[in-house]
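Every protein chain but one is kept in place in this view of the complex.
Showing chain A:
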Amino acid sequence: MSSTLEKPQIIAHIQKSLNYTVFDSRWIPCSAKFVCMGNFARGTGVIQIYEIQQGELQLVKEIEKAKPIKCGTFGATSLQQRHLATGDFDGSLNVWNLEMPECPVYSVKAHKEIINSIDGVGGLGIGDGAPEIVTGSRDGTVKVWDSRQKDTPVVNMEPMEGETKRDCWTVAFGHAFNDQDRCVCAGYDNGDIKLFDLRNMSLRWETNIRNGVCSVEFDRKDINMNKLVATSLEGKFHVFDMRTQHPTNGFASVSEKAHKSTVWQVRHLPQNRDIFMTAGGAGNLHLWKYEYPAQRTKKDADNVDMGVAGSVNLLQNVTLSTQPISSLDWSPDKQGLCVCSSFDQSVRVLIVTKLNTV
């Protein structure tokens, strides 16, 4: 009994039922507040800011916008400004100052179709280099934006002429360890994962994991790329060891089947890059720990280095709802605190205990 209580516990601290469909929830850095983004039943978008007070959620602000909002990030803004970059159903990228939300700080019609995923890098005092935002859309393109350049993206990853396009479902920044290097990883609905190197403006690696890729994330954005987790439909996720790239085999990976349904999200713990949580389509959360192998590289037949993938252990799992948990975000300030939202129109604040002893 005691050994089961020594495992990290996932405690649903607060649950709040909302009156709109919530797609994404993010912590506001350096605060006990978070934003929820979604769309009302009347077809308009909404951003709500909540604060945790004495075990309850207080609504601090509600902002309504014309188009439903699919995703948002604080990744590309400074800690003082804390502007929220959102992508909406219309394909527009907007950066909002939440104190004065009437007019966006930066706005551009980024894509022709809905922006499925957004990520930011270079802000919040993490890492070097220019703050940039990447958006991935149903029109098959992935574009990188800089808020100092209006109307045109700084990088555009689009299908070649005549190629049938596939929806891009997820994007993530990584490998941003100095101010020139940066990588963008994009996952598509046909199972393609592509890694773009922005320093060389080229495709660095691609692979296909057969099922549509719902979420990709590097374990840290601001280091030499170490691990990448990609989750997909049909309950599988893959952990790639990104330190060693083999010329033909690419990166080594280990895959795990969990959740028995789509794995919607993966998020790494900001305080420990080997612990991550996956959110599933049956309303359950699994907490995993990655164990490195004894040797991370080995030589293959031609004496070329290739990577060795480690193993993944399930630490804890909990079922919170019957509907998929669509978004998950760890608080960068308090270890173990996270907010998740699900399609049963509710948002939950969770506390995961004992992460420091795991």
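In this section, a residue touches a chain if its C-beta (ideal position, glycine included) is under 8 Å from a C-beta of that chain, and two chains touch if they have at least 3 such contacts; residues count from 1.
Throughout what follows, contacts and distances are computed from a predicted model.
Per UniProt, the protein behind the absent chain is "Dynein axonemal assembly factor 4"; the candidates were "glutathione transferase", "Dynein axonemal assembly factor 4", "Mediator of RNA polymerase II transcription subunit 8" or "Nicalin". Per the touch definition above, the residue from A:Lys260, A:Lys298 or A:Lys334 contacting the chain not shown is A:Lys334.
Of the listed residues A:Asn190, A:Thr244, A:Asn272 or A:Asn317, the one in contact with the hidden chain in the full complex is A:Asn190.
Within the whole complex, the absent chain has one touching residue among A:Val60, A:Val105, A:Ile126 or A:Val155, and that is A:Val155. Within the entire complex, the positions of chain A that touch the omitted partner chain are 1, 5, 9, 11, 13, 30-32, 52, 54-55, 78, 80, 129-132, 144, 146, 148-149, 152-160, 163-166, 179-180, 188-192, 194, 196, 198, 201-203, 206, 208, 210-212, 233, 333-334, 336-337, 351, 353.
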